[in-house]
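Before we start, here is the structure in question, set down as structure tokens.
With one protein chain held back, the other chains of the complex are shown just where they sit.
Order as written gives the chain letters A and B; numbering starts at 1 within each chain.
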Amino acid sequence: MVEKKHISLTVNGEKKEADVEPRLLLVHYLRDNLGLTGTHVGCDTTNCGACTVILDGRAVKSCTVLAVQANGKRVLTIEGLSPDKNRLHPIQKAFIDKDAFQCGYCTSGMIMTTFAILKKHKKLTEEEIRAALSGNLCRCTGYDNIVDAVKEAEENVEEEGIELEEPEPVRVRR
Amino acid sequence: MIPPEFDYYSPTGIKEAVELLSKFGEDAKVLAGGQSLIPMLKLRVTSIPVLVSLSDIKELDYVEARRDGLHIGAMTRVADLEDSSAIDKSLAIIPQAASKIADPLVRNMGTAGGNISHADPSNDLPAVMLALGAKFKVYGKGGERVLDSRDFFLDAYTTALNRDEIVTEIIVPKWKAGSRGVYLKMRKRAADFSIAGVAVQLEFNDGEVSKAGLATTSLNPVAKKITEAEDMITGKALNDALIDKVSNLVAESCDPASDLYGSAEFKRKLARRLTSEALLTISKMR
Partner (left out) sequence: MTSKFDERFVNGTARYVDDLTFPGMLYLGIVRSPYARARIIDIRGGITHKDLPLKLSSVGEGATEGFEFLEHPVLANKYVGYVGQPVAAVFSENRYAVEDLIESVDVSYEPLKPIMDPEESLRSEPMYPGLKSNILFDKYRGNDFEIKDAPIVLEDKLINKRISANPIEPRGVLAAYDGKRLTVWISTQSVHSIKEGFCETLNLKPENVRVIQADTGGAFGTKGGIYPEYVIAAAIAMREKRPVKWIETRSEHLLATRSGRGAIGKMKLYADRSGRILGLKGDVIVDTGAFAGGSGEFSAPFIAMQITGPYHIRNAYIHAMSVLTNKVVQGPYRGAGRPEASFFMERMVDMLADEIGKDPVDVRILNATTAPFKSPTGLEVEASRPFIEAAVRELEYEKYRGKKGVGFSFFVLVPATMPGESAKIAVEGERVKVWLGGNAHGQRHDRFVETILKNELDVPADFIDFQLGDTDQTESGVGSWGSRSAMMGGSALILAARKLKSQVEAKHGRYSPKLLLQGKWEVFEFFNYDKHLNSLGANLVYAETGSLGEIRIKECLSYYDVGIPLNERNVINQIVGGCAQGVGQTLFEELAFDDNGQLITSSIADSGVPRADLLPRFKAKLHRNPSSLPSGSKGVGESPTIGVPSALVRAVETIAGVRIRETPINQEKLLESLRIV
């Protein structure tokens, strides 16, 4: 039996500590240890991107990151995008507006990748958006509506003047 | 889906990393971005008792243009190769090839050093570095040494690294202003890995090619530098006849396997076509 390793990281703005097996995948740490089941597992060959989260500001496939590799880092998951359940993030709104999901299983990943895309780029072309989404597979929609949602999300973000910083968690008064 | 058990170390310095590799010998492997290694572990095609992670070694992440060339730290994420302002236009083949590796998410974790060291016959950076005539700085128990890329890729998943050595830096020599290169890759249907890939980099002097770099991906057990092709182009002006001759030579240099994606003969013809296409593309870039 291998010794567990201690990790200390920030998830959706909250400090987390745990002792984990080195082989524990970040996606399972988020889902099983923290109960953040919005991030999904869709494949086992690092293709589908259903597991996409933001790690230290970059969109990554959390199924191909060890929890121990995330030690000392910041993780943002779909749950962290709208810490206030009554207020959707502009990207989430755009996905609803544009019917950018059907079964919803790839959607968390698509939204997190969109978040990362919009942090970095302005006025992407259709082709550039599709290339930026090439790490996220969808089997239901055929992608047209997702591309439209990315375009609309960019407009939403500009309009609402929201900085694409990783959102502060909502402080809950107990 | 779940890796087998392994032990994990995350040293904060290169010396410490090398000591760990030395200590655990064949039981240990370097973990860079993990985008090649972790998938292999998840499918249990390999078992590695000890992973030595480089992610806490901060000083390996940089892209710097210096007097003697472009220095790329081994832990530079492939994504950063796509848009680094330190990469001159003469080395545009680097961001162009980087943008064809896997997908943007994998590129955010995958590293330049990892893509070089893993030596999967379908990894893309090896052919690019071979074409550019890059050197690799490595550090091991015996200290630091610099390996020429042409001596580095020995066979599938096999490099000239000793067991206790880590690639710390890629050094791309300066290519004169006006140099142009391109990496063409024919994918396997909807997947990322290629059936064939060709990297070409040319330097020009007065309309003639003064220096040439040419290497292939997926057409041999490991990325291969085609020096005869490079020699054939050097000192000449690009024209259709020369392009034909070079392309045929590259085709003959390949030893691809017949598989679902095509016969060996087809892949050689593909190599020929990709080479001519690359050369034509470069000649139009001027």
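Quick note on the criterion: a residue touches a chain if its C-beta (ideal position, glycine included) is under 8 Å from a C-beta of that chain, and two chains touch if they have at least 3 such contacts.
Computed from a prediction, not measured in an experiment: that's the story for all the values here.
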- request: Using the definition of touch stated at the top, determine which of B:P4, B:G25 or B:G142 touches the missing chain.
  value: B:P4
Field: Positions on chain B where the hidden chain makes contact
entry: 1-2, 4-5, 43-44, 103, 184, 186, 188-192, 259-263, 266, 269-270, 272-274, 277
Field: Contact footprint on chain A, counting only the chain that is left out
entry: 21, 23-24, 28, 31-32, 36-45, 47-48, 50, 77-79, 81-82, 85, 88, 92, 95-96, 99, 101-108, 111, 126-127, 129-131, 133-147
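We adopt the following convention: only the chains that are shown with their structure count from here on.
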- prompt: Counting in whole Å, what is the centre-to-centre distance of chain A and chain B, each centre being its mean C-alpha position?
  reply: 30
Footprint of chain A on chain B - complex, ascending: 1-8, 10, 31, 34-35, 38-39, 41-43, 51, 53, 55-56, 77, 79, 99, 102-106, 108-109, 191
Residues of chain A that touch chain B when the two form their complex: 1-3, 5, 21-23, 25, 41, 44-47, 49, 52, 55, 58-61, 63-66, 68-69, 71-72, 113, 131-132, 134-136
